[in-house]
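All protein chains but one are shown in place.
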Amino acid sequence: MPNLPLRVGIVGATGYTGMVLCRLLAQHPHVQVTRLFSRQYAGQKVGVVLPHLFPYADITLEAFDPDGNPDVDILFLALPHGAAHADLPKYRHKVHAVVDLSADFRLQDLDVYAQYYGMPHQSPALVKEAVYGIPELHRDPIRKATLLANPGCYATCVTLGLAPLAKAGWIVGPAIVDAKSGVSGAGRGLKENTLFCEVNEDLVPYGTVNHRHVPEMEAQLGVPVLFSPHLIPMTRGMLASMYITLPAGVGFDQVQAAYQAQYAHEPFVTMLPPEQIHTRYVSGSNHCVIGLKDAGSHLIVFSAIDNLIKGASGQAIQNLNIMMGFPETTGLAALALFL
Amino acid sequence: MPNLPLRVGIVGATGYTGMVLCRLLAQHPHVQVTRLFSRQYAGQKVGVVLPHLFPYADITLEAFDPDGNPDVDILFLALPHGAAHADLPKYRHKVHAVVDLSADFRLQDLDVYAQYYGMPHQSPALVKEAVYGIPELHRDPIRKATLLANPGCYATCVTLGLAPLAKAGWIVGPAIVDAKSGVSGAGRGLKENTLFCEVNEDLVPYGTVNHRHVPEMEAQLGVPVLFSPHLIPMTRGMLASMYITLPAGVGFDQVQAAYQAQYAHEPFVTMLPPEQIHTRYVSGSNHCVIGLKDAGSHLIVFSAIDNLIKGASGQAIQNLNIMMGFPETTGLAALALFL
Amino acid sequence: MPNLPLRVGIVGATGYTGMVLCRLLAQHPHVQVTRLFSRQYAGQKVGVVLPHLFPYADITLEAFDPDGNPDVDILFLALPHGAAHADLPKYRHKVHAVVDLSADFRLQDLDVYAQYYGMPHQSPALVKEAVYGIPELHRDPIRKATLLANPGCYATCVTLGLAPLAKAGWIVGPAIVDAKSGVSGAGRGLKENTLFCEVNEDLVPYGTVNHRHVPEMEAQLGVPVLFSPHLIPMTRGMLASMYITLPAGVGFDQVQAAYQAQYAHEPFVTMLPPEQIHTRYVSGSNHCVIGLKDAGSHLIVFSAIDNLIKGASGQAIQNLNIMMGFPETTGLAALALFL
Partner (left out) sequence: MPNLPLRVGIVGATGYTGMVLCRLLAQHPHVQVTRLFSRQYAGQKVGVVLPHLFPYADITLEAFDPDGNPDVDILFLALPHGAAHADLPKYRHKVHAVVDLSADFRLQDLDVYAQYYGMPHQSPALVKEAVYGIPELHRDPIRKATLLANPGCYATCVTLGLAPLAKAGWIVGPAIVDAKSGVSGAGRGLKENTLFCEVNEDLVPYGTVNHRHVPEMEAQLGVPVLFSPHLIPMTRGMLASMYITLPAGVGFDQVQAAYQAQYAHEPFVTMLPPEQIHTRYVSGSNHCVIGLKDAGSHLIVFSAIDNLIKGASGQAIQNLNIMMGFPETTGLAALALFL
């Protein structure tokens, strides 16, 4: 167990999830961010590249060298999918733990990985060691993890929203999931379809049925998911609207009780009436809000998170807290920004 | 048949659908807007209240008097639901035709009207005369109409999206409709939940299952609709994502052929690939774009319109064109504003 | 001196500045929010009205009674202008200190107050006791204050931006200030011009020359200010672009040195290059960023804050910290949300 404060490094610090990690970790009492890696901005000061991260102004961004020594206790990998799996064996043993925010270690089925991410996995042995971590569902394995696969944003939102049903075996046929996400989920790479003038005042479905987060959800829920995401003209926030056929004889009261049993004591999950499932109530926080609506033939479940926090960097810190034995909410007390 | 140009009056000219009618009719070669009615701004010049409507600058807004003589050929009613049905008999015979953009004459079943709109209908005889007009589906009755019930925005978007399936009897069980609308659909009334700071960077479901447009859709489609609308942080645009179970043996090719047969010659409906169903491709125009996705167990249909144009004022003019024997696209040639 | 944690009450808790106070104080280690007052929502739980304020969910909102006993140590008044001055004498002695976020105690000249706010001041004696508090400029009097007049958002942004020049006597003629603000500055009241569809994709000047914050600025800076604010389609953030004629012989180097001398050790003010004065770098934080541009005939100063935090609720807490002898950054460590 390393001494406190933990020395932390972030690889990919100037991408969106990396920036959020920097911001959140500045509030964490047991962490000292000591190294920030960015290929694009290597050699420049944070104060020049990301001036809003005032406490880091004097840190110089570095190119990450997988053959070098990160010289930190904890390494967060905030990289595009596919960027970590080949090189991780080179430096994994030099740090106490790795939290990977990409998809590289999320899927135990390597054929599925190859199919969805378009490349064969280079480190099958590490996949077996990796722990997929939605804290509310996997606390025990997370406690022992030293390679944590942080879940995808959609997978987190949908899995938290349906877990009580899946556990009870109450999802008949495919779960129909209509999801809506702010644009930050697409990352900071330069693409015509995330330019302001292309997204503002627009709404469009994308990745219908074949989105990469589907295998994660299906692995967690154990049922087929008909997944249909949409891009929304807002920076952050994610809402999943889920249309579920219940088995005959399962009533709305039972459903409510199951959610209550699952989430009543969770610090980051709150049940609200369905018309209160505003993404604004969670944007800027690590919270998830879930609402249930009895719709006769179907149950409708609404689940909302901040895609960058509970859907990425905040959950990564929540996982770190569990891994290190800190109280789970350490550094994550911020409420939603609205207003 | 009145002489051309038609003298047109708009009741509720300073609400959102009224403003759009003014704007669109300024391009219509056979129309002369002669009277504009607004209770809130009665006595003021349009040039002061709505300066962007330059051609109308010198018209003085008037309070509408149901007992007076509108002295126009065509009267558009752009009023809140419930505001027209009691008084219409007083002035209906004084004009050649009335196009009502509210819900007051859309539902033939008056019990359903009373249930959804919270008041008994005062003019049952007029309801029978009224023609519900989605032009692509009801051209023949529209031609003879003198009281036109212009459909709701959601009803238009969903009905156009599913009509070929409904006609063929290919919708099994409830149609699951997850709809998303820009904020203008909520109108110009003062409500906390449509303030900029409440809507911007937010996303929320509302009116789940019980939305007032459901009976319209079900009456047109002949199947139950599980309807779940959401408010999107954009001014205009509407997208319906519809999850349909097809009968055994109906293939995707047949479905595509049915849509082709229905819409190939329609000037305002275009089939596009599903990932091209951007609301930006129709916002500012009277167009509807529809995309189909074969999702194994389900068919997904995406349908997008501008909620204020094809979903309200543009369709009202399209209906007027049919009623008057003008080419259907008269005054409606504007393409989507993007950019 | 009251015991810690301080018991805090907020009058006007469900308006925008009140909501931000609630959110920020939840992170303050020496404060316990014990009473929340809201006329509009009196009797309802916070968990129903503002569900995103999770830690306050069980507090019941109360109507504030100026004749009752607030039973707190510190009272924040987050009310519209004019709502506090008449009644404050009734309860002011029952609490240790009052921080007023309205304009009621900002102007020592009561004639000016009457002129700009349209009513005679009812508590002239309290005005004399009140301390106007921009912490970076008025620390000494703030330390002794028990009635603190928290400055206006524009006044804070402009005064911080020009203070080093004003102090040196380097502003010739009127300071020309072109300011831009997000919509939250207009508050949560229902007005047509803050509806989403009226503000989105729009830009407009308002209150040109005669805005109510002008007397505050002029009193602080000692020079006339030609003030021209604009409404920007964003929720939060404020930027002032200020065009200054320097006296002959004052060079850009001297100017830079003066700002350096004033702000080098301030925790919440940072000098940045002018092209880095993004409101995103301060939105969500208590920071102010200032940039200087040598423009030959003129000096241009850009100053940006979050209008709700450094421009209102955050500065109120910063003032409280000074009043109570806490480190000035207590509870205010959050960095800008981007991203």
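For clarity, chains are labelled A, B and C in written order, and residue numbers in each chain start from 1.
Assume a residue touches a chain if its C-beta (ideal position, glycine included) is under 8 Å from a C-beta of that chain, and two chains touch if they have at least 3 such contacts.
Predicted model only: the values in this text are computed from it and were never measured.
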Report task. Out of C:Gly82, C:Pro233 or C:Pro267, point to the residue that touches the absent chain in the complete complex. Result -> C:Pro233
**Report entry** Contacting the left-out chain in the complete assembly, out of C:Gly169, C:Pro205 or C:Pro327
**Finding:** C:Pro205
Query raised in the report: Taking the entire complex into account, which one of C:Arg7, C:His278 or C:Lys310 touches the absent chain?
Result: C:His278
Report summary line: Out of B:Tyr117, B:Tyr243, B:Tyr263 or B:Tyr281, the sole contact with the unshown chain comes from B:Tyr281
Report summary line: Where chain B meets the left-out chain, the residues are 16, 19-20, 23, 26-27, 51-55, 184, 200-201, 235-236, 270, 272, 276, 278, 280-282, 284-285, 287, 289, 308, 333-339
Query raised in the report: Tell me, which residues in chain A touch the chain that this view leaves out?
Result: 16, 183-184, 188, 190-192, 194-201, 233-235
Query raised in the report: In the full complex, which residues of chain C touch the absent chain?
Result: 173-174, 176, 178, 180, 182, 197-198, 200-206, 208-209, 224, 226, 228, 230, 232-237, 239, 241, 243, 274-275, 277-280, 283, 291, 293, 295-298, 300, 302, 304, 338-339
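Keep in mind that, in the parts below, only the chains that are shown with their structure count from here on.
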Query - Distance-to-centre winner among chains (Cα means, whole assembly as reference) - result: A
Query - Gap in Å, rounded to a whole number, between the CA centres of chain B and chain A - result: 40
Query - Rounded Å distance, chain A centre to chain C centre (Cα mean) - result: 35
Requested in this report: Indicate the residues of chain A shared as contacts by at least two other chains.
Outcome: 200-201, 235-236, 278, 280, 338-339
